[in-house]
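Moving on to chain A:
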Amino acid sequence: MMTIIRVAAVLLTGFFVGLTLEGVSRKIIARIQRRYGPPWYQNFIDVFKALSKNGITHGWIFDFGILMALGGVIATLAFVPLGDLVAFPGLDNLFIIVYLFAVGALGMAMGMVGSGNPNSSIGVARALTQMLGYEIPYMISVSAVMYYYKTASVSELMLSQQDSWTLLKMPLGGIVAFISLLGMLGKKPFDTPIAPAEIASGPMVELSAKYMGLLMLMHTFSIFVEIGLFVDIFLGISNYWTFLIKFTVIWILATLISSVLPRFRIEQVVKFYWKVPLGLAFLQALFVLLGWVF
Partner candidate 1 sequence: MIPISYLVLVFLFGSVVSYLITKANRIVGAIFNFLLTFYALFVLWNLEIGHTEKLFSILEGVENTFKVSSLGKYFSIISLIVISLVSFFIIEWIRKKPSRPAAFNAFVLIMSAGIIGVFFSNDLLTLYIFWEIAVLGSFLIVPMGKEDSKKAAVIYVVTSAIGSYMYLFATFSIYNKYGILEFDQVSRFLLNEPSNLFKWFIILFIASAGIAKSGIFPLHTWLRITHGNAPDAFSAILSGQLVKMGSYVLAISLSVFPSTKLLASFYSGVPLLNYILIWLGNISIIIGTFMAIRQNDMKQLIAYSSVANGGYILVGLGVMNSIGYAGGLFHVFNHAIAAAMIFLSFAAVVYRTGTTKIDEMGGLIWKMPWTFVTYLVGIISLAGIPPTSGFISKWMIFNALLTKGMFVTLTITFIGSVGSFLYVFRPLAGVFLGQLKKKHYEVKEVSPVMLIPMLVLTLLTLFIGVYPKPVLDFIVSIENSLGIKPIEYSGTIIKTSLGQWDTLTVFTMFAVGFIIALVLYIIFPRGKKVELTDQYTGGEYLFNYDLYHYATGFYRFLERLYDKHPSFEKLYGMLVSFFKSMGEIINELFYKVSPSGYVFWISIVILILFWVRW
Partner candidate 2 sequence: MSALLIAVPLLIAFLFVPLKNKIKYILPFVALFSLILILKLPIEQVNFLGGWKAPFGITLVLDNSSYYSLIVVNIIFFLLSLIPQIIEKDLSLIFLILMASINGLILTGDLFNSFVFLEITSVAAYILSSSKRNYYGAFKYLILGSIAGAFYLLGTLYSYIGTGSLNLADISKNINSEFLAVVPILIFIGLAVETKIFPLAGWVPDVYASGSALTPAILATGVTFSMMYLFGRIFITVFHGEFLNVVYIFGLITVVVAELSALKQDNLLRALSFSSIAQAGLFLSVISMNSYESLTAGYFHLLNDITAKFVLFIIAASIGKSFIKNKTTGIAFSIASFSLIGFPLFAGFRSKLLILKTAFLNQNYILPIILLFATIIEIAYVLRWNIKLWYPDNILPQEKEKTQKLSWNVNLILLIVALVIIVIGFYPDIYLKIAQNIASGLTNYRAYVTNVLGGM
């Protein structure tokens, strides 16, 4: 019973905080561009408006893909510890989270390509390629952390940082993970997959109304999973509230960075990730092996 309540708490946090922060980030970008910007609750309106419309569907795989995407991400989110709010204590293995996350991605990709539009296929191909770029340095830097603390459980990784934050102990790994995080979020230098002006917003090209709304929810939850993992692993011990503060800080930082950068081409993304962050991640792993941890 407690598990159900905790899961519900995690999901509701994801929903409210996630959508709020997305609105906040739009506001921040507007302010950087010297605009007034939409209200902070704009994304709630957008989601529910989208859900209220009468959309079109391209058949069962289109629907199923969306459901699988949202279901997979909800399942993933349930395993992410939000500070001391852990839905499944002991079972929050990092690999599980990372790979369960792929269910959502696969579902989305499948549903979108199932629409039959080549733009979405191109977008998905780009998204997968980008994943090949950012996932490797991210996993290496996180693996170095796991190797150092001898555990793969995210909450234990968080609790192991009693003396100081992992980010300070392994600064290179932290930087690599943050750069990879930008790629995961699809933030500006790495928003190649959904490039609206090139491929008509890529995977989402055929999404309308309800489907768009569900996908926006999925996107919100994914952001929560991605940043949540980073906060748990790198930013020290936190309870529920400090977790949300740290989360907000990271999210705003990512927004600030992305709002001033142009877009990479897809092969530039891969080249970049496999040169700089991967090299740094290896360096970090070497330091960990040698015991050079601050």
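Criterion: a residue touches a chain if its C-beta (ideal position, glycine included) is under 8 Å from a C-beta of that chain, and two chains touch if they have at least 3 such contacts; residues count from 1.
Selection rule: all candidates are chains of the complex that A comes from, given by their letters.
Everything numeric in this text was worked out from a predicted model, so none of it was measured.
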Direct contact with chain A in this complex, candidates 1 or 2: 1
Of all residues in chain A, which touch candidate 1 in the complex? 7, 11, 51-59, 61, 63, 66-76, 78-79, 88, 90-91, 93, 95-96, 99-100, 102-103, 105-106, 109-110, 113-119, 121-122, 124-126, 128-129, 131-132, 135-136, 139-140, 143-144, 146-147, 150-153, 156, 200, 205-206, 208-211, 213-214, 217, 265-267, 270-271, 278, 282, 285-286, 289
